[in-house]
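Sharing a structure below in structure tokens format, with a few things to ask.
Shown here: the complex without one of its protein chains, the others still in place.
The block that comes next holds subunit A.
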Amino acid sequence: MATEALGWWGVPLGILAGTLRGSAPFLFVSLGECLTEKSGKINLGLEGTLLMGAMSAYGISYLSQGALGEFWAPWLGVLVAGLAGMVLGAIHGWLSQQPRVNDIAVGIAMIIFGSGFAFFLGKPFIQPQAPQLLTFDWGAWSSNPAVQSALKVSPLFLIGVAIAPLLQWFFRSTRWGLYVRAVGDSPDAARAMGISIFKVRFLSTMAGSFLAGVGGACLSLYYPGVWTERISSGQGLMAVALVIFARWKPVQCLWASLLFGGAQAIGPAFQSVGINAYYYLFNAAPYILTLLIMILTCSPKRTLIGAPGALGKMD
């Protein structure tokens, strides 16, 4: 980055750029986790889903560039990433609803399985360069290259921003949204309404994993825009914390993702002006923040405000 030329102004600009870029995967993965948790199950395996999405998006974009061209190939990659996520979601949704099976344990198994599968299939794609998603260059008015690169916004990010209020509306005002909330809050009441708990949770997990797969595509086709095995670095696991942070409200997932994306950019932004001393501690800021919020807002007497009633309970 050319932020050195800007001196101290590079810090807020770096954080802004990092927020716009880094929050996209957080956004998708937290919206997906929000949908799954609303139905009463936790999907810890989104880390594996994210990796699988990143790998398949990159691989498909690379393989189909000849047939589809530079513009459409990445979009096919995004679609396939979502579908790959859905397949993993189907395994999780089915297995975690078997009797005596703990959804946290299934999540950890799915992290191992998903990341193993992604690394296995993704080995050939580490070297080649795949076509990337085209970005909106909102910084073209500026002659400063740092400003220009900071304001490159991905259409995926905008789609994510649009999905957040849409999902909120879905929960509040649609019949299916009511089903999901009923199953997550009170399985007994849902059963009395004649809703199939298994089906609702299965579909919610699959849809949530679709979004997480698309979140993976943000990583490999937008920022950082390569496929490596370290690309997700715990962002999928963070989804669970993010959703708690956002109180299971999709629009708040958007603010939380922006905050986490920004927090993630603090370390590199300071590093770009030569401050290295607390780089790693700044990087841990989102985790520390989430833990503090949980400590402050939890109480042994009641569950978290906004938490689905049946979350984390065996039925």
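Going forward, a residue touches a chain if its C-beta (ideal position, glycine included) is under 8 Å from a C-beta of that chain, and two chains touch if they have at least 3 such contacts; residues count from 1.
One rule holds for everything that comes next: contacts and distances are computed from a predicted model.
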item: Identity of the absent chain, which is to be given by its UniProt protein name, from "ABC transporter permease protein YufP", "Protein-export membrane protein SecF", "NADH-quinone oxidoreductase subunit K" or "Cytochrome d ubiquinol oxidase subunit II"; value: "ABC transporter permease protein YufP"
item: Full-complex contact with the absent chain, from A:167, A:240, A:265 or A:310; value: A:240
item: Which residue of A:123, A:172 or A:199 touches the chain not shown here; value: A:123
item: Touching the absent chain when the full complex is considered, from A:113, A:138 or A:170; value: A:113
item: Those residues of subunit A which, in the complete complex, touch the missing chain; value: 44, 91, 95, 98-102, 104-106, 108-120, 123, 229, 234, 237, 240-241, 244, 276-281, 283-284, 287-288, 290-291, 294-295, 298-303, 312
